[in-house]
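Handing you this structure, nothing more for now.
With one protein chain removed, the remaining protein chains of the complex are shown where they sit.
Chains: A, B and C, in written order; residue numbering restarts at 1 for each.
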Amino acid sequence: MKGSKDLKNIKIAYIGGGSRGWAWQLMRDLATEKEIAGQVALYDIDFEAAKHNEAIGNELKKREDVVGKWDYKAYETIDGALTGADFVVISIMPGTFEEMASDVHLPEEYGIYQSVGDTAGPGGIVRALRTIPMMFEIAEAIQAYSPNAWVINYTNPMSLCVKALYTKFPEIKAFGCCHEVFGTASFLCEMLKDMEGIDGVKRQDLTYNVIGINHFTFFDKASYNGVDLFPMYDKFVDKYYDTGFFDEASKTNWMNNTFSCAHRVKFDLFKRYGSIAAAGDRHLAEFCYGKEYLKDPETVKAWKFGLTTVDWRKKDLKERLEKSRKYLSGEEQIDVTPSGEEGVLQMKALLGLGNFVTNVNIINRGQVPQLPLGSIVETNAYFSADEVRPVLCSDIPSELLALFSRHIYNHESIMKSALTGDLNHAFRAFLNDPLVTLDVKTAKELFDRMIHNTKKYLTMYQIG
Amino acid sequence: MKGSKDLKNIKIAYIGGGSRGWAWQLMRDLATEKEIAGQVALYDIDFEAAKHNEAIGNELKKREDVVGKWDYKAYETIDGALTGADFVVISIMPGTFEEMASDVHLPEEYGIYQSVGDTAGPGGIVRALRTIPMMFEIAEAIQAYSPNAWVINYTNPMSLCVKALYTKFPEIKAFGCCHEVFGTASFLCEMLKDMEGIDGVKRQDLTYNVIGINHFTFFDKASYNGVDLFPMYDKFVDKYYDTGFFDEASKTNWMNNTFSCAHRVKFDLFKRYGSIAAAGDRHLAEFCYGKEYLKDPETVKAWKFGLTTVDWRKKDLKERLEKSRKYLSGEEQIDVTPSGEEGVLQMKALLGLGNFVTNVNIINRGQVPQLPLGSIVETNAYFSADEVRPVLCSDIPSELLALFSRHIYNHESIMKSALTGDLNHAFRAFLNDPLVTLDVKTAKELFDRMIHNTKKYLTMYQIG
Amino acid sequence: MKGSKDLKNIKIAYIGGGSRGWAWQLMRDLATEKEIAGQVALYDIDFEAAKHNEAIGNELKKREDVVGKWDYKAYETIDGALTGADFVVISIMPGTFEEMASDVHLPEEYGIYQSVGDTAGPGGIVRALRTIPMMFEIAEAIQAYSPNAWVINYTNPMSLCVKALYTKFPEIKAFGCCHEVFGTASFLCEMLKDMEGIDGVKRQDLTYNVIGINHFTFFDKASYNGVDLFPMYDKFVDKYYDTGFFDEASKTNWMNNTFSCAHRVKFDLFKRYGSIAAAGDRHLAEFCYGKEYLKDPETVKAWKFGLTTVDWRKKDLKERLEKSRKYLSGEEQIDVTPSGEEGVLQMKALLGLGNFVTNVNIINRGQVPQLPLGSIVETNAYFSADEVRPVLCSDIPSELLALFSRHIYNHESIMKSALTGDLNHAFRAFLNDPLVTLDVKTAKELFDRMIHNTKKYLTMYQIG
Partner (left out) sequence: MKGSKDLKNIKIAYIGGGSRGWAWQLMRDLATEKEIAGQVALYDIDFEAAKHNEAIGNELKKREDVVGKWDYKAYETIDGALTGADFVVISIMPGTFEEMASDVHLPEEYGIYQSVGDTAGPGGIVRALRTIPMMFEIAEAIQAYSPNAWVINYTNPMSLCVKALYTKFPEIKAFGCCHEVFGTASFLCEMLKDMEGIDGVKRQDLTYNVIGINHFTFFDKASYNGVDLFPMYDKFVDKYYDTGFFDEASKTNWMNNTFSCAHRVKFDLFKRYGSIAAAGDRHLAEFCYGKEYLKDPETVKAWKFGLTTVDWRKKDLKERLEKSRKYLSGEEQIDVTPSGEEGVLQMKALLGLGNFVTNVNIINRGQVPQLPLGSIVETNAYFSADEVRPVLCSDIPSELLALFSRHIYNHESIMKSALTGDLNHAFRAFLNDPLVTLDVKTAKELFDRMIHNTKKYLTMYQIG
């Protein structure tokens, strides 16, 4: 039929294509994909890393257990990767662990603890200042070389990355994906087992409505087979409020597991607001008053979640580099069971292969009429051929709006700094962040030191 | 599981339950329904008619070819019908054919022809004035007796009926359904056959985005298997612009068929605005400049659609009364193949039995951010357990907004008359209607005569 | 001329007409008023107090130095006072000092200090819960007896009082007045003298744009004779940041003066946000993070403002009662120089006697498009015959929006409690208040105790 895309000739450009995390997840999912095929164009400022992934990826199609046959190709320039792309995936590391160590740990000298440090809080704000200029560049390249491609961002800070893409190229067809919500949906499945003995339910079997901003999302509705899950969750919270609930992944040894938690922060937020917070506790905590869940390491321990240190990240990367070496040498093979991520499903829906509803981060064009237009919100959206249409969330409780808007206005202030080069706006956002419980002079000192530590990436700004 | 509804014990209240049209469609669809069962509570100001439908409906469950076993029960009071209802269906005839004859035909004395006369135009406006007070009453009854029920309206004028429900009871869970859009989707399936030889495609196989107001809806996107249907439609319009395209239903003898058309108005609107109008031509024409498609009967004939006269309606009713008699006597049996309507599917989705996206008329809480909040718009919406969430339409072309807003502001003016009793506002809407091409004095004379003819139903208003 | 009001026959209804503060200010201003005259109708639940003011007021017109001849009359019922009123002034004391002592001082047991306790913070929230039902009653009476009157509210919490009036009677012509902004404007006049030696400038000579919410207002523009005052203020802040600036009123002995301050909070907010905070420091502090300016009494002392205790209020009232006695007995006479308040000027503008621009608290119908419609904002407004039209503030910095919105969403939550009777919403607002730095259990305990202490006035709510 005229107008049909050649589904066996799809091009996916991967910005940050040297990644040893998200890139391999994509490889897994493409390897099991029967309906579409084509090329994955890998671009990375570390070209060698992209070449390694090219080799790892191309190895896959030789395997008999792999049904999805894709070519992987590393490109030395971004225009090469983007030209002709149907999809662009962005998953970059803005700066090095050196900058990240400053983001996450320098505030500790001032009594500010961060469990992740890449979204909100002092670390998230400074990371954003560093990342936005990179996103501006990528948006300009997309506008020049693949303006009609659909763009999927995985980079953090999610909200400001997506906002940066839209700010520089307003017609971009971009959205941001994050699996934190899926984790909470799966957690509700575990609740079904624990509370009602219903086993085997998958997150896709639930219906839930997502509201909020990335890493600080909530369900205001959740049901299974038409049954409202809120009354059950209420009892579940009562049952486990003090002890926490160890889900399958965490049970063995939550303290060693940087990403796991006992959901006590989630339970506490339910006690407070009556909605189900839908992200890992270490993310949720960073959006709340700094003397609550993140007061100090002992408090964090009592709330039973973990502080993700940069040392851990370094160790983790080392392991992933080792894994990369093994993949390349053939000592180890990539696992080709589905990753649980939805990127490929989304691409297929956009190609006309199966409409569905899932949650995404996207510019607010009215889907949350109670929050400012142009902000980046996370809600459900309906994916269909060449369209992502958010569903309307017009009834968010004012108590949650108060929480969301504080960060959304901070996003605006940070973006204003990126657009004008004047760091004052970002500093005001810094002062308004709930983790920053410092007087103005001390806050300025911390801010300035953090800026200094990442200034190599801040050439767009006026720095005193 | 706790919190589950008893799916075999659903209560559907049917306001206007003596209907010999929509009520029978519902019976058909319930008769084929396997997952839910319960009672249909019939309420009608013509109690005898409701009793007849009670008998007709109860006959069904005795039939072997009927899988859906429902009890039908006529109620003498609306509170009886509503109490305990999970769903309320509203499908009433506001006034008699006497009033309708005035709505539709009196304007002809002034050179104003209306193809339907129940939505916009002089007839639609006066009908609205008569209907809104009835809807106010129904909304109050729902608030009192079944405030948590989902309410489906089929009555015209659709937009103002739904607006009336929300105006009187803002927390109502109501939406309006209309099959005009489905007709156009099916028409696109016929196009696929005509232009590409692709046979057997059903409207559910297409993806389309609906924008606008009831009976004046458009597709701004339509695709089949990921292929954009707009380029094909463009050629299709060129091919049949002059002759029109006779679809299956109309082919035999369109001129005798009041509801069929050759889609020439639809084609002309595509030439004008580049979007696919998605309703029957006789509806579309009424929203446009009065000297265009509805200038006089000859013009209507040239555009190849029909004027639905009230005489035809009387004759049609007579036939349906005869059919009712036969159903009652057993001479004839209700057809139990699916009707093509979606009401039962929607109810099931609201009970948690299958999420899906379809188009509905609902209050604008932001789904069309370019049109006034509180207006009634028709868009796609995502149906899931106890939720109808419109999808966002933030990119309607300004040319269509100009067309829609004219009528939407008229709705506001008419509603203002209903709320204040002051008919001046409705008269100003009358003057602003595109069919009313009269000077102010003549317009006032026509308006006053029309009001006079329906004044029995206008006790809420100050009439000179 | 037909349609003219009889300017010598104006009726002002005063709800709370037994007041020994605002009522006497009004008497002063009316006493000097030449263009309008008429009756002041005093209504108070303490009828005797109203009778006293009747006597005090009527004494005035006998005096030779009084040009404004007004009749004062105490009414036993609100309908008597309201009927025929052109203006309604609302200045009530919601509850007694007993409830206020709980509002202001009980939180101190939990380490929460409040400098006023009648606007935001735990005290403001609980006071609002008590006051809203009273405002609902007043709004209903106005709707019934004087729907066309202009209504001026002076009662705190201002925002929620005005919101309550509009919520109950949406067509009310109401606004709220507060002199805090005037104080800051006068303070800028003192700056002109201190920094530039310019003497004799009055606040009316300045032009300034007001943004924000009552008691937490800012100037984003201020000029004198076309000269932008911001650069001067910047230097002024630097000069006095550490010491504070003692204005004329405060100089003598600020520590004994409950209402005065050294503007250090104001200066600190300028350092933070670059805008000029425009209220007394004791009000401003209550809208900010609780561990900043109000951490403990020592901190308050260091910031050089005062905690207004209820004991002080009791003492102050005693003095005013004594003054009332003297006025009645003739031992003392009311001062008839202008009070500095603008109420009478506003009334005159609304009667067509002199258009002007001043700041008011009014429902947001779009004047601050960045904040929710329906919230109560304080901005400039243009007063003319029978009209108060806010001027547009479309460019508020995101950093301030973050501050304002937090409280505005709290107002929504508190109002939701008043409308539904469910105190959960108010408790969530309580948790979201920046002064409440408690964990959820402790916060609940404090909230419950505070509610208990005022429960006599909370019959509209479900109390556990």
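By definition in this document, a contact is a pair of C-beta atoms (placed from the backbone, for glycine too) under 8 Å apart; a residue touches a chain by one contact, two chains touch by 3 or more.
Source: prediction; values computed, not measured.
Chemist: With touch defined as in the header, list the contact partners of the absent chain among those displayed.
Modeler: B, C
Chemist: Pick out which of B:Gly3, B:Gly21 or B:Gly274 touches the chain that's been left out of the picture.
Modeler: For the chain that is not drawn, the touching residue is B:Gly274.
Chemist: Give the residue, chosen from C:Gly200, C:Gly226, C:Gly330 or C:Gly464, that touches the chain omitted from the document.
Modeler: Of the candidates C:Gly200, C:Gly226, C:Gly330 or C:Gly464, C:Gly226 is in touch with the missing chain.
Chemist: Out of B:Lys5, B:Lys69, B:Lys239 or B:Arg406, which residue would touch the omitted chain in the full complex?
Modeler: For the chain that is not drawn, the touching residue is B:Arg406.
Chemist: Which listed residue, C:Asn58, C:Gln143 or C:Thr207, touches the chain dropped from view?
Modeler: Once the missing chain is taken into account, the touching residue is C:Thr207.
Chemist: For review purposes, identify every residue of chain C that touches the missing chain, sorted by number.
Modeler: 1-5, 196, 198, 207, 209, 221, 223-228, 231-232, 351-353, 355, 357, 365-369, 373, 380, 382, 384-387, 389-395
Chemist: By the contact criterion defined above, which parts of chain B meet the unshown chain? Give residue numbers in ascending order.
Modeler: 268, 271-274, 289, 291-292, 370, 372, 397-399, 401-403, 405-406, 409-410, 412-413, 416, 424-425, 428-429, 431-432, 437, 439-440
Everything below uses one rule, namely that only the chains that are shown with their structure count from here on.
Chemist: What is the chain whose Cα centroid lies farthest from the Cα centroid of chain C?
Modeler: B
Chemist: Take the average of all CA coordinates in chain A, do the same for chain B, and state the distance between these two points in whole angstrom.
Modeler: A distance of 43 Å separates the two centres.
Chemist: Which residues belonging to chain A are in contact with no fewer than two other chains?
Modeler: In chain A, no residue touches two or more other chains.
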